[in-house]
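Report on the structure given below.
Here the complex is missing one protein chain, while the rest keep their positions.
Then we have chain A:
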Amino acid sequence: MPRTRTSALLLTLPLGVTALLAGCAVEETPTTTSSSSSSAGGSIKGTGEVVVACTPQEEQCQAMAAAFTKASGIKTSFVRMSSGEGVARLDAAKSKPEFDVLYGGPSDGHVAAFNSGLIEPYVSANAAAIPDKYKDKDGKWTGTYVGVLGFCSNKDQLTKAGVSAAPSSWAELLDPKLKKQVAIAHPSTSGTSYTAVWTQMVLNGMDEAKTFDYLGKLHQNVLQYSKSGSAPGQMAGRGEVAVGVIFSHDCVKYQKEGFDMLESTFPSEGSGYEIGAVSVVKGGPNAENAKKFIDWTLTPDHQDIGPTVGSFQIPTHPEAKITEDMVKLDEVKLVEYDSLAAGEKKKELTAKFDAEVAPAPKE
């Protein structure tokens, strides 16, 4: 059967290529790592590969990987994961890391990963251009974008549920009319959802009991906790729920993709925000390329990619383009978000959520 043989040959091709690449990865010469590892003005050109744990939406990861491969000549592969999942995955392979870079996701996730000994601090020379509030001075993480938490509501579905206007406060989310009409991700897997949990901590004056009281009440209205943070926006778009608690840039993305009944609102009590960060994985297989990758993410070259693939996070580099679709930070009331404190409490709070809130029965 000539046909089967040809296709079999075709299929063996990628194996060969993979084997070759694997060979390259092993043979790669270890480059000397100086302790003050800032490659001032260094070229991002390089050889070999870099493996990225990528937490934004798949389209953004693809565009980012393609652009870096093109700009640097370094073959970039990635796995799209929710940020909590990504950190768990780094933890799983701690003894022999499979990733070089943790890309995206709220900075508190990077702090939590650093505290578990999974992150190597790296201060990029390019970080100098990034405002101080968007980076860690020790280089545990550096911000490349900012996203604000919001409510993504389906107007048609709200009307059906008998709610006249999109919720504009955390309190309104508890409206009994919204029973099983709210979707949010699980804070164990999703950084988005943990941002919401920490926002409640801030709003409740760091009182855990009050925070979990709110989350328990919200649980009565939640249909399903998804794995990834942006999924609730899709559920709202399809009319499976009336409100999704997600980052507002994801809501804008879905509006542009055809869900024109979606409406984005922000809680009046104050909303949480994420500083989408990058960091170097400790002991990753391609340490030098990881740093080149980080250097590149802090340039407008990288930060201007987002809007071209429908990702409207606010870039952290002052010279990167701001578009009409992005949230105006001065028009939204934001809470004081201490990502260091948030990161330190992350494991404890998500475990508590997982044990007490998520499996609780609904009335």
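FYI, contacts are C-beta pairs under 8 Å (C-beta built on N, C-alpha and C of every residue); 3 or more make two chains touch, one makes a residue touch a chain; residues count from 1.
By our rule, contacts and distances are computed from a predicted model.
The subunit not displayed here is recorded in UniProt as "Iron transporter permease", chosen from "Thiosulfohydrolase SoxB", "LrgB family protein", "Iron transporter permease" or "NADH-quinone oxidoreductase subunit K".
If you put the hidden chain back, the residue from A:S72, A:S107, A:T189 or A:T297 that touches it is A:T189. Between the chain not shown and the residues A:R80, A:K292, A:H317 or A:K345, the one that touches is A:R80.
Residue-wise, the contact with the chain that is not shown comes from A:Q234, picked out of A:S72, A:S107, A:S124 or A:Q234. Which of A:T144, A:Q157 or A:S248 touches the hidden chain is settled by the complete complex: it is A:Q157. As for the chain not pictured, it touches chain A at residues 1, 3-4, 8, 11-12, 14-15, 18-19, 21-22, 51, 57-58, 62, 77-80, 84-85, 87-89, 91-93, 95-99, 157, 160, 180, 186, 188-189, 222-224, 226-228, 230-231, 233-235, 237-241, 257-259, 285, 347, 350-351, 354-355, 358-362.
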